[in-house]
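Of the protein chains in this complex, one is absent; all others appear in place.
Showing chain A:
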Amino acid sequence: MHNNKKPLLIASAAVLAASMATGASAATLDSVKEKGFVQCGVSTGLPGFSAPDDAGNWQGLDVDVCRGVAAAVLGDASKVRYVPLTAKERFTALQSGEIDVLSRNTTWTATRDTSLGLNFAGVNYYDGQGFMVSKDLGVASAKELDGAAVCIQSGTTTELNLADYFRLNDMSFEPVVFDTSDQTVKGFEAGRCDVLTSDQSQLYALRIKLSDPASAMVLPEVISKEPLGPVVRQGDDQWFNIVKWTLFAQINAEEMGLSSDNIEEKKSDTNPNVARLVGADGNYGEAMGLPADWAYQVIKQVGNYGQMFERNVGTGSALGIERGLNALWTDGGVQYAPPVR
């Protein structure tokens, strides 16, 4: 009986092998155009960066990166499907092609950039790791945290920085590791740990989630560099360029004073920099496989970098974070984009 099945078995194995060989390297741009939407990996809920609002729409700085890409590629910022991922799942989801862009407050590190088959397409938020403690604890500095129990999210650079910091300062700690940032907040609230550590921006975001935000404070120390940015698969340079230049276009737009409010009138501006960016002069989208007005669509529908920042995490939002390092280079920050020309 099973003799008859053998040719079938071999044939199916061959098909399987063939399909595995081709599945990976198809151009992301083509598949996105074909699908009609961008698949975007986001967090499981981090206010200001990626979290669903009351109506169930995803909002945040990281979400806006994906919306920007959708506007550039498909001409419609709403054509994004969001895939919420834990820190542990995120890279595998991108590697396996489940998502097209990972925009999930992910720190750019050497290991991740070089050994995971991924590329970081820029930095949309310059962050650093900090500590949040309960005010009752009576601690004013991270140097006083010897012996503390610390809640951390699993699979993050935070886990590593924390160990380095405590070892350098000759202190001990008890790591309490959870899968999602929600769980770390619950653990912190229940008193399972004295300290909640994460990137500072996240601490402000998570503090809002506490039942009594005023009871907790963020310590002044920043113990690491955490450049956060969107990530794409390695080996598809076209898609890499698209994501990278979408972000650059938004930063350039802020520098030139272009925003979603005034882009309509500035479209016919005589400034050659503006003309090149909005596609009135030359066609800088063509080389990336995009229409000439790609940057115009991004700015029109999503806004420039400054608008994106203010809306989601800036002083106008619930998080109330200052621009700081994330100000443009012309304003004393480090956000700087190469010119479009």
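Note that in this section a contact is a pair of C-beta atoms (placed from the backbone, for glycine too) under 8 Å apart; a residue touches a chain by one contact, two chains touch by 3 or more; residues count from 1.
As a convention for this text, contacts and distances are computed from a predicted model.
**Q** Which name from "Carbamoyl phosphate synthase small chain", "Amino acid ABC transporter permease", "succinate dehydrogenase" or "4Fe-4S ferredoxin" does UniProt give the chain that's left off?
**A** Record says "Amino acid ABC transporter permease".
**Q** Please identify which residue in A:Gln59, A:Gln183 or A:Asn304 touches the non-displayed chain.
**A** Considering the complete complex, A:Gln183 is the one touching the chain left out.
**Q** One chain isn't shown here. Among A:Thr44, A:Gln95 or A:Ser259, which residue touches it?
**A** Of the candidates A:Thr44, A:Gln95 or A:Ser259, A:Gln95 is in touch with the missing chain.
**Q** Of the residues listed, A:Asp30, A:Asp53 or A:Glu174, which one is in contact with the missing chain?
**A** For the chain that is not drawn, the touching residue is A:Glu174.
**Q** Which residue, A:Asp64, A:Asp100, A:Asp194 or A:Asp269, contacts the hidden chain when the whole complex is considered?
**A** Checking the options A:Asp64, A:Asp100, A:Asp194 or A:Asp269, the one contacting the hidden chain is A:Asp194.
**Q** Spell out the interface residues on chain A facing the chain that's missing from view.
**A** Against the left-out chain, chain A lists 2-3, 6, 9-10, 13, 16-17, 20-21, 24-25, 87-88, 91-92, 95, 111-112, 115-117, 137, 145-149, 154-156, 159-160, 162-164, 166-167, 173-179, 183, 186-187, 190-192, 194, 233-235.
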